[in-house]
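Following: one structure in structure tokens, then a few remarks.
As you look at this complex, bear in mind that one protein chain is not there, while each of the others sits in place.
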Amino acid sequence: MTPSSSIDTAGAAPHDEHHDHHPSYLVDGTTIKSWLLTVDHKRIGLMFLFFILLFFLVGGIFALLIRVELLTPGATIMDAMTYNRTFTLHGLVMIFLFMIPAIPAVFGNFMLPLMLGAKDVAFPRLNLASLYIYLTGAVFMLWGMLNGGLDTGWTFYTPYSTHTTTTVAPVMFGAFIIGFSSIATGINFIVTCHTMRAPGITWFKMPLFVWAIYATSCIQVLATPVIGLLTVLVAVENLFSFGMFDPARGGDPVLFQHLFWFYSHPAVYIMVLPAFGVMSEVVSTYSRKNIFGYRAVAYSSLGIAFVGFFAWGHHMFVSGQSTFDAGVFGVLTMLVGVFTAIKVFNWVGTVYKGAVDFKTPFAYFCGFLFFTVFGGMTGIALGTVSLDVAWHDTYFVVAHFHFIMVGATIMAFLAALHYWFPKMFGKTYHEGWGLVSAALIILGFNATFIPQFLLGNNGMPRRYYDYPERFQALNVASTAGASLLAFGFIIIAMYLTYALLYGKAAGKNPWRSKGYEWMSEAPPPTHNFVGPQPTFPEEPHFYVDPKKAEVPDAV
Amino acid sequence: MQSSAHTADGAENLPRLAGHFASLEVQNHAARLGMWLFLATEILLFAGLFVCYGCYRFLYPEAWAAGSRSLDLTMGTVNTIVLITSSLTAALAVHYAKEGENKKVGVMFALTLLMAVGFLVIKYFEYAHKFHIGTLPGRYYHYEGIQVTGIPLYFTVYFCSTALHAFHVVIGMAVLSVAMVRAFRKKDFGPKNYTMVELGSMYWHLVDLVWIFLFPMLYLV
Amino acid sequence: MSEFLNNLLFLPESASTFAERVDFLHHFVVGTTMVMSAGVGLVALFMFFRYRRRVPAQTTEYVVPTLATEFLFVSVPLVFFLAWFGIGFRDFTWVTTPPKDAMDVYVMGKQWMWKFSYPEGPNGVNVLHVPANRPVRLLITSRDVLHSFYVPSFRIKMDALPGRYSQIWFEATKPGTYQVLCTEYCGLSHSKMLAEVVVLPQEEYDNWIKDQRRGRLQDRQDALADTSLVPPVARMVEQGQVLAGTQGCLKCHSVDGSQHIGPTFLGMYDRVEKLDDGQTIRVDEAYITQSMMDPGAHLVSGYQNVMPTYQGKLQGPETAAIVEYIKSLRTPNVREGASEGPAYDPIQ
Partner (left out) sequence: MAIANESHQEEKNMDAHHGAGRYWLIWGVLLVLTVVTVVTGRMHLPSFGLLLALVIATVKGTLVTLYFMHLAEHRGANRLVFGVSILFVVLMLVIPMADLGTRFRGANPPGSQYSDLQPADIGTGTQRGRFGGGVRQTETKDTPETPAPHH
């Protein structure tokens, strides 16, 4: 135990003297079966990490193919049909197979019980099932992609998706199955938060990452069934022409869009709320401060989750939706922006009077702050109804959601990976390479997507295979940025793999963090804590000198 | 941290306490909350179809009126009564489980299953009739008797929602069968161990609940 | 100033009254965003330096915001956001509510072209002529899937819904030619679905439309778009059958599915054909018409380029009749053309 954390001995004492006798979860059982059939949330989290990184690679390759194709107008490396399939698969893989499960299923799974002082999530077997459901869905999707692919765009708007001759049904069915995985994870986490908190952890002493995951899980539980139904309806429509959304049979394609965005808009919060949660932890740890405005951040997570549900129509301002609905959705969109602004101000406020240590995760925090502010503000701009008339479905939208939804999430994913790497594997990585690759990725990301904002302003629509000459310069700039980005990821892959194999032992708490998850061993033993459930007398991230620890109530 | 209240009645049938829960009451609470959350997802799943129903009804009131009049109200009403009664027996099963009368639990679930089969049989006759006269969804609609704009959509909604509901009936039957077999074989339900019966029965009530809304929506208005 | 900002932001020329409104709000929003983010960024950078860590296990003060601080965090963004929403929504209402004296133009998107028609004619493909400084209401529809009509220089955009109409209006301020793009993904050639708006001064526009209405029907780009002279479909099929015989189509094309010099007409419509350059195409009205006028443009692979052009030999309605005849020859295994949506007829 590091000297700095001597004040938490009260909380973590009961299992301290035992830890030599209990192997870490990584080596407690080494057979393949002990991994594949494990119900340990940490092992399940790691398996999710493996597959999610795999799909991130697949989606990333699709992304690079798209960027290379767009280097020149007209055909560069593929024909139009292949291009249409490529961007569809890029979207589907990145959204359903990477971004939605990325942080909750990996870091949520791993950290949530540790942060709550629980031995496991509430339903460990359901947790394992959710991994296999996810993989089953992924197999369906990949099978559909290999057997003809899908060319509808990930939004699969009717009536195009119900009439295209590409393989809609298997991919839709895959998405439907993955939905169950998402729901299972969500139910598990909500129940865990309600019933598994250790003594001392009241609702307002839960770490903010837990709050974010809780809010995310609420969205997953409430929104996912709708997309599940919708994917089935589209698949059925494509196979049997039932006419539910087919204008030729009286159906309304705009109603399809309502139902689609009822899930898919909250889905962006499924992706980005956990990112917010990770960053709340990271900023506290590296500036050694309690979060500024804990309750404000916690409530704003719930606020985003709730209001975010009723802002879906801002994807449909020019779809033929009524002006009245556009107004309603426009106002609600602004509220989401306010909740996000609260978080941004509070993160910056956390640094105030802190003690900043500029480590790799903190570098990602800086990138995250940048992407969230610009991505968020361009989101507000897009939600400003009349501006959306000009920007809708142009590259401005593409750049916007890559900033807020992808940029913020990737930053948080990488920050979490680096921040919790010693916790998960007990090893350290090379700090210098970490900072270099963080710089590369943040620069590369900007170089990729800032030109796309300008392209959108200039009027280039999204999903264009061919484009007028005047857009070429910016497209070349964007592709150049994408290669920089790819380079950054390659560096990360290399030094993290190296660290995994040959890294130095990290010790229990290399960052001297006072997050709850650091109060167990690193890596933790199979049931997280040895002996009875530990108690947590202090709030998380409490860095006050014990001599003057008289605390006013947090707001 | 086993609470003392529970260790006292060791002779009683207690469910297995999973190692990661602090106590039995936490485990029960978790199971119940998990079930409610799952039921919430089911409600939202049907909500998608309710929205389609609501919107298209709003657009095509005449087609909806004509469509609902073409359904067999008698069969629908009988089915409603069957399902409500099966819900009663499911609720009674929970009641007897709490009292530890395992045999009655089994019988109640058997009755529930019997009525579920009855429900499906009636549903089958309704479907068969529709296939016969041609009131089918979308492009398969070929009934000469009603020709109003939007009428195939009514039957699309009808078939999608009743089929989804019937699918849930089948799943519910599977769940209740497991509980029934356990009540007859292991006979271990009692005042401290009835969560499984309770959750299975909650699922069944949800199936009933959905039908309570589907019935007037499709058959009456 | 605004010219400079537009260049900085890569905004295209602004050529409608709506564009001016949008650009004003755009500058306001982007300017405020830049200033505020720069502020937040600088404060953050300053604090990263000022409050850097000095001791590894440094302890810190317990700082919580006052209620006033939190109130500020909420209210300042809220005021700005709602102000932007207010302006934006006012402009949106404005652009979706056409003025009474607006001139109507019907716009139909189909894979992958735009058709324009004026209530009293004429009709055109891919080129829309409008007078400058006069409100024009577009009634937009689609024949197959969703499209979206987008003129970057006017900053307007509206989806085309199959079988229904959506509306938007604009008032062009400068004569010139402006590009139209489709912004709703609509399939293979989505990115080639381009058109132009030609804005003419009022007198030139009047002359143009007079010319068009004088009846140079044989020069029309696409006879199909004009149904004012076309008899009801049923009679067209008969007429097409007669024409196919008299014009010699049936010498090379069979109607019973058997192979001949050219592809059979049976089931041809709506079929997806592989072209000899490797691409695929769906046989639709546009493609059939094009094949009659310029047979070598897109050859189906496996066939020789031997068909003579019928440019000038067929009148517009006759072309349409042959197309309808081919459409009527459909085998049951050909997918029902449900994607067409309810028929679109230019409103007379």
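Here the chain labels run A, B and C in written order, and each chain numbers its own residues starting at 1.
Heads up, the rule we're going with is that a residue touches a chain if its C-beta (ideal position, glycine included) is under 8 Å from a C-beta of that chain, and two chains touch if they have at least 3 such contacts.
Treat the numbers as computed from the prediction; the structure is a model and nothing was measured.
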Neighbouring displayed chains - absent chain, whole complex: A, B, C
Listed residues C:Thr33, C:Asn123 or C:Ser166, member touching the removed chain: C:Ser166
Selected from B:Tyr127, B:Tyr143 or B:Phe184 as touching the chain missing from the view: B:Tyr143
Sole residue of A:Phe310, A:Phe358, A:Trp433 or A:Tyr498 that reaches the chain not shown, by the stated touch rule: A:Phe310
Residue numbers in subunit C that touch the chain omitted from display: 96-100, 104, 139, 161, 163-167, 232-234, 237, 324, 327-328, 330, 336-338, 340, 342-345, 347-348
Touching residues on subunit A - with respect to the absent chain: 194-202, 218, 222, 226, 241, 247-252, 254-255, 258-259, 262, 309-310, 313, 320-325, 328, 535
Residues from subunit B at the interface with the omitted partner, ascending: 1, 3, 22-23, 25-26, 28-30, 32-33, 36-37, 39-40, 43-44, 47, 50-51, 54-55, 58-61, 65, 73, 77, 80-81, 84-85, 87-88, 90-92, 94-96, 98, 138-144, 146-152, 191, 198, 201-202, 205-206, 208-209, 212-213, 215-217, 219-221
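The rule is short, and it goes like this: only the chains that are shown with their structure count from here on.
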Pair of chains with maximal C-beta contact number: A-C
Identity of the most central chain, Cα criterion: A
Distance between the centres, which are taken as Cα means, of subunit C and subunit B, whole angstrom: 47
Of all residues in subunit A, the ones touching two or more other chains: 241, 243, 246, 249
Residues of subunit C engaged with two or more neighbouring chains: 336, 338
Of all residues in subunit A, those that touch subunit B in their complex: 118-124, 126, 183, 186-188, 190-191, 194-196, 221-226, 228-230, 233, 236-237, 240-244, 246, 249-252, 255, 258-259, 527, 532-533
Subunit C - residues contacting subunit A, complex: 9-12, 18-19, 21-22, 25-26, 29-30, 33, 36-37, 40-41, 43-44, 47-48, 51-67, 69-70, 73-74, 77-78, 81-82, 84-85, 87-97, 144-146, 148, 150, 152-153, 155-159, 161-164, 166, 168, 179, 181-192, 194, 272, 278-280, 335-336, 338-342
Residue ranges of subunit A in contact with subunit C within the complex: 2-4, 79-81, 84, 151-153, 155, 157, 159-160, 163-165, 241, 243, 246-249, 253-254, 287-290, 292-294, 296, 317-320, 323, 326-327, 330-331, 333-334, 337-338, 341-342, 344-346, 348-349, 351-358, 366, 369-370, 373-374, 377-378, 380-381, 383-390, 392-394, 454-455, 457-459, 461-468, 474, 512, 542-545, 549, 551-555
